[in-house]
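Of the protein chains in this complex, one is absent; all others appear in place.
Each chain gets a letter, A, B and C, in the order it is written, and its residues are counted from 1.
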Amino acid sequence: MLKYALIPLLPFAGFLIAGLFGKYLKEKAAWFPIAGVVGAFLLSFSAFLDVLGGTVIDENLYSWISIGSFSVNVGIQIDQLTAVMLMVVTTLSSLIHIYSVGYMHGDKGYPRFFAYLALFTFFMLVLVMANNFLVMFVGWEGVGLCSYLLIGFWYEKKSASDAGVKAFVVNRVGDFGFVLAVLLIIATFGTLDFTEVFAAVNTPVADVTYSLFGGEIAVVTLIALLLFLGATGKSAQLPLYVWLPDAMEGPTPVSALIHAATMVTAGVFMVARCAPIFSLSEVAMNTVAIVGALTAVFAATIGLVQNDIKRVIAYSTISQLGYMFLGLGVGAFSAGIFHLTTHAFFKGLLFLASGSVIHALSGEQDMRKMGALKSKIKITHAVFFIGSLALAGIFPFAGFFSKDEILWSAYNSSDLGRVLWVLGVAGAFMTAFYSFRLIYLTFWGKSRVDHEVAHHVHESPKVMTVPLMILAFFSITIGLIGMPGALIPHANWFGNFLAPLFPHAEHAAAESHGLERMLMVFSVLVALAGIRMAYSFYVKSTAIPGKIVEKFQGTYNLLLNKYKVDEIYNYIFVDGLVHKLAKVLHSIGDVKIIDGFINGLAAAIGNTSVQGKKFQTGYVQQYAFAMGAGMVVLVGLYYVLK
Amino acid sequence: MNTAISISGLKALLPFLIMTAAAMVVMLGIAFRRDHRFTVLLTLAGLALGGGSLVFTPFAPDRYVTTLVLVDAFAGYYLALLFAAAFAVVCLSYSYLEIQGGHREEYYLLVLLAVLGAAVLAAATHFASFFLGIEILSVSLYGLTAYQRHRDQSVEAGVKYLILAAVSSAFILFGMALVYAEVGSMEFARIAIRAGAAGGALLGTGLVLIIVGLGFKLAVVPFHLWTPDVYEGAPAPVTAFIATVSKGAVFALVLRFFGNMDIRVGGALFLIFTIIAVASMFFGNLLALMQQNVKRVLAYSSISHIGYLLVTLLAAGPLRLNASAFYLAAYFVTTLGVFGVVTVLSTRDRDADKLDDYRGLAWRRPWLAGVFTAMLLSLAGIPLTAGFIAKFYLVAAGIGSALWLLVIVLIVNSAIGLFYYLRIIGAVYSMDGPPGPSMPISLSGSAALGGLTLALLWLGIYPGPFLALIGSLMQTAH
Amino acid sequence: MIPLSWYIMLSAALFTIGVVGVLSRRNIFIILMSIELMLNAANINLVAFSHYLQSLTGQIFTIFVITVAAAEAAVALAIIILLSRNRGSVYADEFNILKG
Partner (left out) sequence: MIHQIIFLYFATVILVSALLMITRRNPIHSVLFMLLLFFHIAGLFVLLNAEFLAAVQLIVYAGAILILYLFVVMLLNVDQERQSVRANRFWPWVAAFGVLIAGEILLLISRSTFPGDAGKTMATPGAGVMELGQALYTQYLVPFEIASVILLVGLIGAVMLAKKAVKE
């Protein structure tokens, strides 16, 4: 099965060609990454069929590092979970590559863009195909790196480079958790191989406790929590979600591929992959569920009032990722992955479609300057509508099946689960509201488009609309693969497919089909109510929102300002102690780069750097003095300790 | 105690003799024919011969030559590393100096002699060879640093390095005298035994003074202040030499000298090294963040890298020698590669050390930019490069000894460090920048860079055989 | 006879004077000579210990130190000549273009 090692390597080859020869190939450079990614898609499909036929691949290609008795292999593992991820990643990546041909046309960084995109795909594929933690880490770091490079793709724009820095800093915090978890795994189990680690978690080897902050904590819980910290960074969950909305500064295809369909779901994938570890720790599972549910609601409330079309979708992504974690946290791993799959299609669709809108409006992203576009860009409107229905969870669109399975699992799991279910339903209401608010503001009502822009409004070329239509098709149909048992017994093909991986997952009681059906109807009604409310607010009587805003001015502003989280972060880290130092910093160095630091933690670090530079006076005798002082201190220390 | 040198002893000294002979031959060569290319070829031949002679050198765990020099597998490994690094430096120097005018030939003579000094350090087991090795290295470096006589920066860097290195030598010397007073011997083995048992105040102070001096050579906090200035002022290939050969040889010596001592957890030496390591990691990375000068960024980054490397000194167990051996190899390849790019981009008038020199490099010279990116990512410890494996090895050695504090500090610092490497990479791939390519890259420069890049990827993607080699070499060393 | 601690005290005092000279004087000549003071302080120690320990190592080491001092002085003075030629100054605190 060595040929499957080519799955990541083909995009990589595309990256090399586009990167090294892009200068000469100009816009032809795009074809190599596309060929690579499509090739990877075909191979993935073949692998998927293999897995479907019952062949699970877990092979070591060669020994990468061997240190004493400890060794790490470079290996691939294609089981059910990986097969699903492979299909999602390669399909989306292929479509988005093709779409970008049209979207990026004429951009001066054209070859570079495709090189980055192919490189990203390579790392994402490494991440999902890894058979041990270290290879997974390779992918994990790699996608983060590409994300950073792609967010700051237009660094002529200061906000883009700021956003890149923010994403960088936040993700580093998450990665720190991931790395520590990996090290703990080495220290505890002496191996990083998935199979071996998961086999060992139930044995006495794992009976280690660490005392932390005065309490005892089992090593499995500690590992799970650290891994989850990594996941919250990568998948933009509370409290590390702040980077994702800003990451929308990148080109729209990037937002679609990285910040909606693939990279941000890496955290979900990783938690699902480590299900054997998580399942052993109730604390960790509850943490995952609670963080997921809270994020789902929290991000949805912010999404209600955003005016930037991409930001609305970004907050909805955070919210939907929250649903996925909610599913994982209540033990419904396959439901979480199912939602990941459907979400990848409809959210990818929404991003690309919004890209098409932005393309049509010559770069305008503010919904207050849109409206009445539905007749001008018909295809885009149609697919946008389909995507929104899927996102809102309307039967029989894709989002309905996956979201409902998660909510049902939550309801069924425990008392805590019922509370989380309430949160989830509230989130679903808001999701329906803001996604249709988006539709109505953008496509319906009166036109608020600037006059110069209005003349140029045009439908996107075929190379962009065809991928949109393909995604729209999937957004309608993909949900059917996970038909809940309550509607058609034993038709949940997706759940059965993944079932061998999650034997420990809690299965909903079979006899409560009636209740499940009732809850389904309820949540669809809730979503419809949300749509209806959006309709009356933004189409029928557009005065209502204004009145509400007046009445709840404080709440509205709070939401509009994203709960002032950025401000609070800034307040703590920037305006507090380090404020003055930050000013010094500002005046000394390159404003562009330094402004990037003025975001929380980074500012403090930057200040230390500037303060530290003052030691570097350039006077040789002061250097010698530092040496002498160091000597005196060290000798003194030696005495004290001796 | 054998007092005279036997024939087998002479055989064991083969690499040293060849290096000395090479210096003589090059000197005579210059006398007969003052030609840049000719001198470089002679130098390279000498280094290759020295490296080749390692195959015939009878390394053995107890191959002492008069208690002053121990030619074992440990020394052999570091000799090979030093010779290889010097080979790359000479290749890069050729491309750097070819565009400079004047008499350039003595430069290579000093490089050869400095390598000899470094080689002596790697094999030293006695204060006499220790001190002389370090002095040959330093005195050659005074000359090399100030080589660009017409540039104020170069001369200033030379004078700073001169004063501080001389002071640090004086510290080392005074420390040696104190250690000698208490132990009554200058052999490492005896000192280690005494230090492990009941070291008195004289011995302790002596060791601290030696740490100060070695800390200067390694550029660790608080003895690091010279590093950015000298890195910036010295000619780019010399900076590469200081960063690799000089520091590598000194670290080999540190391993030899302190490695045999019982550095107990919680003991004074342990704490001192921990403080130095942690301070170096943080200082280096934090100060690099705001730098606009690429050579200074690399200087600060080297400070933090030595901080990382000190973890191996504190770790217990057999892994640490392997870890440091691999780390240094990866660090050599990476550092030489980075400075190689700086070297080939330098012009007759100035070194390419401004961030702006690299802006948009990817569009002018995609291959060179690719090499540069790979090297920077390796410095940052990104997977698929040698730097990642090296750092992983370090961390593995660290958690093997439960040095959680150091390991966590190391990870936090890698995170900070990545930022400034990415900043340079960002500049390389930005769309603005000076237009048009300047002069072509010389053959020797591109050959060296190509070789280093291959080595980087080989060590990063398929390090198995190399790790096994290190494992077998270091096993006999202990 | 003379206690060994006297020698150590003498050499320590000399070393300290050397350090102070290096750190405080502006003229690079004096700085270099102060470094020679530090080396000589170490030499006194080495010879004294060699005497008291009945071991020749210290004396032989001192010969090496003097050799090193000679080589170092040669290069150091060459650099000083270069400095005064290029910049017309031999004051340590006037060399300050490399910093930050």
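We take it that a residue touches a chain if its C-beta (ideal position, glycine included) is under 8 Å from a C-beta of that chain, and two chains touch if they have at least 3 such contacts.
What you are looking at is a predicted structure, and each value in this text was computed from that prediction instead of being measured.
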Interface partners of the hidden chain - shown chains only, full complex considered: A, B, C
Sole residue of A:Q77, A:T262, A:T295 or A:Q621 that reaches the chain not shown, by the stated touch rule: A:Q621
Among B:T39, B:S53, B:S168 or B:T205, the residue in touch with the chain that has been omitted: B:T205
From B:F59, B:Y94, B:Y107 or B:Y358, residue that would touch the chain that is not displayed: B:Y107
Interface with the undisplayed chain - residues on chain B: 1, 3-5, 13, 20, 23, 27, 65-69, 101-103, 106-107, 109-110, 113-114, 116-117, 120, 126, 128-129, 132-133, 135-136, 139-140, 142-143, 146-147, 149-150, 158, 181-182, 184, 200-202, 205
Residues from chain A at the interface with the omitted partner, ascending: 619, 621-622, 625, 628-629, 632, 635-636, 639
Interface residues of chain C (partner: the chain not displayed): 1-6, 8-10, 12-21, 23-27, 29-30, 32-34, 36-37, 40, 43-44, 47-48, 50-54, 56, 59-60, 62-64, 66-75, 77-82, 84, 90-93
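As a convention for this text, only the chains that are shown with their structure count from here on.
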Overall pattern in which the protein chains touch one another (line/ring/star/complete/other): complete
Chain pair whose interface holds the most contacting C-beta pairs: A-B
Centre-to-centre distance between chain B and chain A (centres being mean Cα positions), rounded to whole Å: 42
Chain C: positions in contact with at least two other chains: 22, 31, 92, 95, 97-100
Touching two or more other chains - residues of chain A: 613, 616, 618, 620, 624
Chain A partner contacts - residues on chain C that touch it in the complex: 19, 22-24, 31, 92-93, 95-100
Sites on chain A touched by chain C in the complex: 613, 616-621, 624-625, 628
Chain A residues touching chain B - in the complex, by the definition given at the top: 19-23, 62-68, 70, 108-109, 112, 134, 137-138, 141-142, 145, 148-149, 152, 155-156, 161, 165, 168, 172, 175-176, 179-180, 183, 186-187, 585, 588-590, 593-594, 605-606, 608-610, 612-613, 615-616, 618, 620, 622-624, 626-627, 629-631, 634-635, 637-639, 641-642
